[in-house]
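For this view, one protein chain was removed and the others were kept in their places.
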Amino acid sequence: MNQQQCKVLKNMEIARDYYELEFTWDNKSEPKPGQFLTINPNGVPLLRRPFAFSSYQSGKAAIIYKKIGMATKGFSVLREGDTIDVLGPLGNPFTLPEKRPLLIAGGIGLGPMIFTANYLAENSYSPILVVGARDKSLIPELNLNSAIKVNYCTDDGSLGFKGNVAEFLGSQRDFSVSDCEIMACGPHIMLKACHEIAIKNNIECQVSLEEMMACAVGACYGCVVETTLDEKYKRVCKDGPVFNSRVIKWT
Amino acid sequence: MNQQQCKVLKNMEIARDYYELEFTWDNKSEPKPGQFLTINPNGVPLLRRPFAFSSYQSGKAAIIYKKIGMATKGFSVLREGDTIDVLGPLGNPFTLPEKRPLLIAGGIGLGPMIFTANYLAENSYSPILVVGARDKSLIPELNLNSAIKVNYCTDDGSLGFKGNVAEFLGSQRDFSVSDCEIMACGPHIMLKACHEIAIKNNIECQVSLEEMMACAVGACYGCVVETTLDEKYKRVCKDGPVFNSRVIKWT
Amino acid sequence: MDLKVKIRDKFLQNPVGTASGTYGYGEEYGELIDINKLGAIFTKAVTVLPREGNPLPRLTETPYGMINSIGLANGGVDGFLSKKVPFLNSVKNCAMIINVAGSTEDEYSNVIKMIDHVDSVWGYEINISCPNVKTGGLAFGTDPIQVERLTSTLRKLTNKPVIMKLTPNVTDITTVAVACEAGGADAISCINTVMGMKIDIHKKQPSIYQKTGGLSGPAIKPVGVAAVYRVTKKVSIPVIGLGGIMNADDAIEYLLAGASAIQVGTANFIDPNTPITVLEGIKDYMINNGLTKISDFHNFIL
Partner (left out) sequence: MDLKVKIRDKFLQNPVGTASGTYGYGEEYGELIDINKLGAIFTKAVTVLPREGNPLPRLTETPYGMINSIGLANGGVDGFLSKKVPFLNSVKNCAMIINVAGSTEDEYSNVIKMIDHVDSVWGYEINISCPNVKTGGLAFGTDPIQVERLTSTLRKLTNKPVIMKLTPNVTDITTVAVACEAGGADAISCINTVMGMKIDIHKKQPSIYQKTGGLSGPAIKPVGVAAVYRVTKKVSIPVIGLGGIMNADDAIEYLLAGASAIQVGTANFIDPNTPITVLEGIKDYMINNGLTKISDFHNFIL
């Protein structure tokens, strides 16, 4: 973890309201799939904003972010050469799976799952990546390792399977969920569905959570999530953001 | 007075840290020399910022502003086609003089005095304009009616008379102060000197004042100045910004 | 959709007002927006005798806020009657609610006695919370016992609505609110400014002459929302929420917190059209969320 002033290399709208932001990285520490960073919005609004890494190569890294509120609106007008104040890498990465990785990405969970999928493919896994979205316009063209098997699900059927990722996993497929290990990032309701599928199939499931954060380094205990452990609350920023889904108290 | 969304036509640095901002004007009301407007800095910072008109022609108007703090830094990056939220014209203009107008401009008082000088020249007066600044780099090239007689004063003598405007008026000149009527805008200390010269020469003196403003329309009584009248405090925004210097309690 | 707000036996046509001291009587802003569309104008404070106000500087800016110490500059009751009433008479639909200030109970009483005959005076907002005028150290509005007594005294002087305006600069604002209700107040305005100070580090002096003053603007919105939420749990008279309302979303926060009406203050300085956009935004929200009357806002947060 360190704080650096990164130069923007690229900032491009890759799907409706989804941007890929690429920037210089000093290599003092190497981000791993599932880890995240925070960017200082320079006063508008006040608090730093967390985003998961979507790629890393020596000297540069990237995130995929959705334009949603004040901070991301501000980021969307960044141009090549602008400077951003970045703190990272933060949190714990995904744990390497024992079985075939079944990666589930929903909405803004896309960035970290792309990173994870590529990383696993480069490390001789054969990941399955399931990408869910409301419709086709929200899914960018993905820059993926060819060893990754990609499936799309859209609510309106405009791309791939018609229905959400849970419905997709419940349908006829050319792989068996019970041979896999789930790694997921996306909306809470999707993660909960992933957890339930994992329980039903008796497989492992890692989920990457989101909570409102203040410090993002583990100091303030603001970003906690309720667990099934003795320690009732765990910090998403420091103890997560990746958790074994069985540790989370799902509501 | 009305509120309008004006398009920026030009925003140019015309001297060190001095910018001229030209924008569309809907002509619903015609700004007069000495009147001002406020611009909404859109949250950074909070309060609208007041500036005097430096020119007006049908369909467009301008101000000259100095980059000094948050709001003016924000304005300095405005580009052609951007929109600004403008409220104006506000306050009372200069009163037409009975005698030869002797206009004194210091620092950010330049804009309104250029407007006044041009206006008077177009209306058959023979104004004298004295422009004071620390050094030459702070004085832009002026777009002035040829009927205006211009004198420059700089503290370091890099342009025109070496010394401040009060010293200039006290020196040998080719006009007599006592035949004139002073109209001045600039730093408080300069305005006070103008007032004292007016008293000594027994001539009229109008000064355009500055005070921190909130509403700028006369509603909040935040921008008052102390007077020698029964009404102890007068509002700079509504009762001014132009005052007969004899009405002001100089401190 | 019914936007009306009942206070005592009268109705505001809608819940959007402008806050005392930020809008004069509406004359200046009348050039910019149609004030007859507003629910109410809470006027500048009126005191028995004219007040010239505090020495300058009176204003300064802070992060997302401002500090003022105007010191209740106003023309007194005489000035009000001769210079303001003609304008008041010209306003239709929009309720003209006179903000009353004083430093003794008698001063408050006398203002009401002297202006109550004016028909265009819709009601009174009693400023017991001005941080810039003090008697015996603390502001009037911090002591529930005094507040209850003042409220019941004023209540007896008029048949028009009496609205008590509370200061947030107290240990427990709900005790003061309860005192207002006990004294017979028809409504409560909540909140006045928060005590604040700024220092000019270049001049090494306070930025305003009075050193401390009243903080207003978006910075204090969370303080106002908390106060309205807590007060509405303790009293059953309507509460008028204010403090940092810059747009419709902010106003809706106050309504959801329990307010029956709101006031726009500092935001008028930044965009004089704010009261109108707030009103439109409230209507849109009601339509989109199936709310048909203002009290529907109060069904969500218990």
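Chains here go by letter, A, B and C, matching the order in which they are written, and residues are numbered from 1 within each.
Note that a residue touches a chain if its C-beta (ideal position, glycine included) is under 8 Å from a C-beta of that chain, and two chains touch if they have at least 3 such contacts.
These numbers come from a predicted model, not from an experiment.
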Legend entry - Omitted chain's touching partners, listed by label: A, C
Legend entry - Identified contact with the non-displayed chain, of A:C6, A:A62 or A:L87: A:L87
Inset, instruction - Return the single residue from A:I84, A:C180, A:V224 or A:I248 that touches the missing chain. - result: A:V224
Legend entry - Residue among C:G65, C:P161, C:G183 or C:G265 touching the omitted chain: C:G65
Legend entry - Touch with the omitted chain, as defined above, among C:N36, C:N159 or C:Q205: C:Q205
Legend entry - Residues of subunit C (touch criterion as defined above) contacting the omitted chain: 62-65, 67, 138, 142, 169-172, 194-199, 201, 204-206, 211-212, 215, 218-223, 225-226, 229-230, 244, 246, 249, 252-253, 256-257, 285, 289, 300-301
Inset, instruction - Spell out the interface residues on subunit A facing the chain that's missing from view. - result: 1-3, 40, 45-48, 85, 87, 211-226, 231-233, 238
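Definition applied: only the chains that are shown with their structure count from here on.
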Legend entry - Whole-Å gap between the CA centroids of subunit B and subunit C: 36
Legend entry - Computed distance of Cα centres, subunit B from subunit A, in Å: 56
Legend entry - Numbers and ranges of subunit C residues touching at least 2 other chains: none
Legend entry - Residues of subunit B whose C-beta touches two or more other chains: 43
